[in-house]
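Before we start, here is the structure in question, set down as structure tokens.
Yeah, one chain of the complex is gone here, protein chain that is, but the others are all in their spots.
Per-chain residue numbering starts at 1, and chain names A and B are given in the order in which the chains are listed.
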Amino acid sequence: MPQTNPNRFDPVQQAADMLELGVCYYPEQWPRAKWEEDARRMVELGLAWVRIGEFAWAHIEPRPGEFHWKSMDEAVDVLGKAGLKVILGTPTAAPPKWLVDRHPDILPVDVKGVVRKFGARRHYCFSSRRYRIEAARIVEAMAARYGANPFVHAWQTDNEYGDHDTIHSYSDEARRAFREWLAARYGTIEALNQAWGTSFWAMHYNGFDEIDLPNNLVEEPSPTHLVDYMRFSSDQVKSFNKAQVDIIRRHSPGRPVTHNFMSQNTDFNHYKVGEDIDVASWDVYPMGGLLNGRLSAEDKARYLRVGDPDQTAFNHDLYRAVGRGRVWVMEQQPGPVNWAAHNQAPADGMVRLWTWLAYAHGVDMVSYFRWRQAPFAQEQFHAGLLLPDSETDQGYLEVAQVIEEMKRIPRGEAREKAKVAIVLDYESRFATRALPQGRGYAGAAIALDWYSAVARLGVDVDIIGQHSDLAGYALVLAPDLVIVDPDFVARLKASDAKILFGPRSGSKTRDMHIPENLPPRPLCDLIDLRVTRVESLPDFHDERVLHGNSSYPVGTWRETVCTGETVLATFEGAYRNGSPALVGNEKARYLATLPQGEFLLKLIGEALAWAGVETLPDLGDLRVARRGRLHFAFNYGPAPAAVPAKPGATFLVGESLLAPADVAIWTVD
Amino acid sequence: MPQTNPNRFDPVQQAADMLELGVCYYPEQWPRAKWEEDARRMVELGLAWVRIGEFAWAHIEPRPGEFHWKSMDEAVDVLGKAGLKVILGTPTAAPPKWLVDRHPDILPVDVKGVVRKFGARRHYCFSSRRYRIEAARIVEAMAARYGANPFVHAWQTDNEYGDHDTIHSYSDEARRAFREWLAARYGTIEALNQAWGTSFWAMHYNGFDEIDLPNNLVEEPSPTHLVDYMRFSSDQVKSFNKAQVDIIRRHSPGRPVTHNFMSQNTDFNHYKVGEDIDVASWDVYPMGGLLNGRLSAEDKARYLRVGDPDQTAFNHDLYRAVGRGRVWVMEQQPGPVNWAAHNQAPADGMVRLWTWLAYAHGVDMVSYFRWRQAPFAQEQFHAGLLLPDSETDQGYLEVAQVIEEMKRIPRGEAREKAKVAIVLDYESRFATRALPQGRGYAGAAIALDWYSAVARLGVDVDIIGQHSDLAGYALVLAPDLVIVDPDFVARLKASDAKILFGPRSGSKTRDMHIPENLPPRPLCDLIDLRVTRVESLPDFHDERVLHGNSSYPVGTWRETVCTGETVLATFEGAYRNGSPALVGNEKARYLATLPQGEFLLKLIGEALAWAGVETLPDLGDLRVARRGRLHFAFNYGPAPAAVPAKPGATFLVGESLLAPADVAIWTVD
Partner (left out) sequence: MPQTNPNRFDPVQQAADMLELGVCYYPEQWPRAKWEEDARRMVELGLAWVRIGEFAWAHIEPRPGEFHWKSMDEAVDVLGKAGLKVILGTPTAAPPKWLVDRHPDILPVDVKGVVRKFGARRHYCFSSRRYRIEAARIVEAMAARYGANPFVHAWQTDNEYGDHDTIHSYSDEARRAFREWLAARYGTIEALNQAWGTSFWAMHYNGFDEIDLPNNLVEEPSPTHLVDYMRFSSDQVKSFNKAQVDIIRRHSPGRPVTHNFMSQNTDFNHYKVGEDIDVASWDVYPMGGLLNGRLSAEDKARYLRVGDPDQTAFNHDLYRAVGRGRVWVMEQQPGPVNWAAHNQAPADGMVRLWTWLAYAHGVDMVSYFRWRQAPFAQEQFHAGLLLPDSETDQGYLEVAQVIEEMKRIPRGEAREKAKVAIVLDYESRFATRALPQGRGYAGAAIALDWYSAVARLGVDVDIIGQHSDLAGYALVLAPDLVIVDPDFVARLKASDAKILFGPRSGSKTRDMHIPENLPPRPLCDLIDLRVTRVESLPDFHDERVLHGNSSYPVGTWRETVCTGETVLATFEGAYRNGSPALVGNEKARYLATLPQGEFLLKLIGEALAWAGVETLPDLGDLRVARRGRLHFAFNYGPAPAAVPAKPGATFLVGESLLAPADVAIWTVD
């Protein structure tokens, strides 16, 4: 039904031809008397969208079956009449206490087997049959009431699937559903025994009803057991979300449905959830992202108030793929927040920078979280565009500046397909999470490191899945593609793209086995290679790679390979001196280690040159992007920097010497 | 009843006019044949007090209802007849196994929901109704038997409330009691919903019977939920303790009741428990305190065998406030102990130093833990005054020296009220524990840092609560006073004191909300200020403050303030250069950051000068104190140091050049 549903939102028809801005608003948290004034000020500022409702269940239905619509009716009305387009959130991320008390099996169970109680949010198990019924009931009620409301222009399902580690529940309901999922996947228990390798350690099962969840074991479970549990959990999110989308589409045809994803969560397959929605959106919090992220302490200090220069851009590019070209920012950090280990404020200017960065990377709508800082409850330290006393905060002023600048930007410019694609494959992430083999191995950090190297050379990137269309790509980077589809390999082969594979590529079958003729067996049509040994190394090792005349430190992963291909770099030192570290042919290259820093930058630069992609000299702290005829530059560094604008550039915003935290936009005739 | 009870102990009447010494003794752990000899040696050494009984329940009542008084009768008799004053402990910190087996709901439950079993001590939940009955029963029995015993001169309730994280229990009984406490506090569930901000995340409650304890949640609970749970838990301690005090007073009028508190535990409001007892006492273990404490590794190495130079003094000053002027040391570390991560011995001389330090800070009785090291059970590595074979250990020799020195000290000198007060507010500690906002924020360390700066300048300090009398203070320091009483502000305003507030002061209402017109709203009668942004910073940031011509590192907390007051220091650097870091007027100053080290010392020095308080040059490792006409100096450093005695000083103990770990006492005519 989904792809051919006549009610389905048509992205082309409604695509924005200029960035639109919005804000998240919680009428239920403020006196009724403030609403008109708030709506007026939103419009006055220049906002077009407002998101409401995503935690309003107890407000709408305070007691079982007792619906109090008046307040929500009025909120939609007040906001809509002021001229705002409403995005209505389904309130399923926060079931009311009375519901949880009536049906305790709604609650999720943590990995230790402890029930996770009511009192915050996301206190539900995706496998609870009762919760599926209740969620459908409330979504049906809301969609029926507001589906045709002229002010409701879009819908959001639930809120931030995956936050607070809620994808994986270890409840009785999850166990039951997992058994059913396995029966459907494998058909016979012997097929499961084969896949899970239960001849090892006598783990043989006689029936699906013997299967348990992979927690509280004496030692780690079969990696296939674990990855199947991750796949199952991922599928539960997809079906939970799709049930809501189906209801909304029935009642509110023609209005886009979105979900607000999180920065680079890999607990479920976002592409699959993305198939069922019209626009992907995500929530942008670069300050906490920096502190939790991949950078060294030194770099975290350097970028403390501007964030990782690549993490946000990477996610825009990722969710553009998840949304099949359409991506919004549903929550943009407007100042300091509350939830990280430390909560520094962004540098003044960053809210503006992030807004333009989003637009440059193809985002059509940026909504700030939140209109006004609430003076109570969990997130009271989380900034808004307004302070709790309704005075304007820094974010407000920067939004006003963006809106002013928008007037100088030509309309209708669209982000074009990039020449370079980086593969992000969720099942591969499940695989390395189940079998990291070395404590330091983190697919997310590796992919971002590779992305960063491309970005420092001034090149735009698309993030793609194995299902994505490969047309037009000159270079495909696969930093951690552990499980490879034969079909993807065939399409790579048929494409014009050159490919650089990271270590571990093609090292596991769909069943989490080592391929029959050793890794990277599925890639054998592209490159002649056999990995005969893999090792993870601690940080403190001192082994090196020789590349050209230069020697670089080896990363924390090392493979021994046999190859008929040209050897482009070799390991040096006492252990297997001369063993290939990088091999390749005209079509594909394979890295037998994880290069870092300077070496990675050099290798990516060479790969881009090999693929004929034009690069800039290393941009350092500067980043650039293109959207149609528009060129953007962003300065993440502490010092002014010259933007790489060609002679004859016309600056629409900023100028060629860019201050810290500043943005330049120009066109070139 | 308490304040007007005619039986209430009158501290003035019975105040000691010279330090008295005592010891903790466990007759039940030693053969009957040793008691007389032990008692004789105690008296011979010069001890006046002996504490017994606080873990004797199973000894007194080995089986349900079967009381074996003989042993305890004899112990009291033997000790009393030898000339010792007995402090009798109620044995409620260790209910017997038979009792726990009969009533398993006595046991506490940990934050993960796991029952904490019998086998050590403090295995009870303060909310267990059954345990309240049983505790009253055993206290009644003991008080009835010994209340009028001529040898029993004082009582101790229970033992070390809060040890082993036992204030917070997550049992069914605690949940029931918490609901009742909330119903009493709020009256209506809507008042609770308002206070907890349940319009956020749809956390709305329809009745008090829906409320659960704030553990095992998906994400953090409402901070008001959490702080109310801490207040409830604190009140449970107060009522548990008061029930015992009431029984004892009925049977043993005129004899002081104490409880032995721990070093700076902030799990409950000690002032409130202090209201119900006659003398506060506390247990002094500086070696473990150093290792668990605020200092850098470098300073921990420097003070390894002498302890933090300020932590013990701080606690004396705190418990002097808790005891409304009367404070004892119930357990003084006499050598190495067993319970810290490492258990170094104190330098020789420190037991003597700590004893005189206590006296200098207003302590009237110091009791050592313990008479003889027990060769079995959990604390067998914990020293006593005697070794397990009854030979004298180092502590014994130092006590003997103190007793010799006491003869040279004039009697009747009393600790005077200080000119400087530091506010320690338990509810503010609950508040920052519930909402730390940055991982590094620790009210206890901040207050101790401020105290230390004052102490290094040779100035005596009182610790006060918001209820305390402000008369006579020239300077009040409020390093972390998050929740401010309007009444306290009014009294500050009416007082002669100048006030220095730390960041976060007045930043939360009683309901844990941000004040209506932004922080520090309740202080607006004292200082014109509006905090528009708060941030916590990681350790590795590199921002600075400019004060006068000097630049100092900023701490891990930073606020943006708008003010009409004079700006006394400013932030410098790329982010909001020139933003006020310290502002003030003639009456009050407010710090927008957490100064450390040299900067803190400078600011405190300026505040003291501003308030007209006389200071000494930085004492470094030396500390001084005054008690009446007596001047004390203590050397915590590794090298001899000259004491800051005025010309004409008469040395009663020691001399003007003070050896490491040594004490000097002098008077000035």
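One rule holds in what follows: contacts are C-beta pairs under 8 Å (C-beta built on N, C-alpha and C of every residue); 3 or more make two chains touch, one makes a residue touch a chain.
Note that the structure is a prediction, hence the values are computed from the model and not measured.
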Message: If I consider the whole complex, including the chain that's not displayed, which of A:Gly22, A:Gly80 or A:Pro221 touches that chain?
response: A:Pro221
Field: From A:Thr556, A:Thr570, A:Thr593 or A:Asn635, residue that would touch the chain that is not displayed
entry: A:Thr556
Field: Residue of A:Asp165, A:Glu275 or A:Glu535 in touch with the missing chain, whole complex considered
entry: A:Glu535
- request: Tell me which residue among B:Gly83, B:Gly254, B:Pro388 or B:Pro553 touches the hidden chain in the full complex.
  value: B:Pro388
Residue ranges of subunit B at the interface with the undisplayed chain: 26, 28-29, 55-59, 62-63, 91, 94-98, 101, 108, 110, 112, 114-123, 163-164, 166, 291, 297, 300-301, 304-305, 335-336, 338, 341-345, 347-348, 373-381, 383, 387-389, 391, 393-394, 638, 660
Message: Counting contacts across the full complex, list the positions on subunit A that touch the omitted chain.
response: 112-113, 196-206, 210, 212, 214-225, 435, 437-440, 511-518, 532-538, 540-542, 556, 560, 574-576
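Here is the rule we use: only the chains that are shown with their structure count from here on.
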Inter-chain centre distance, subunit A versus subunit B - centres from mean C-alpha coordinates, in Å: 48
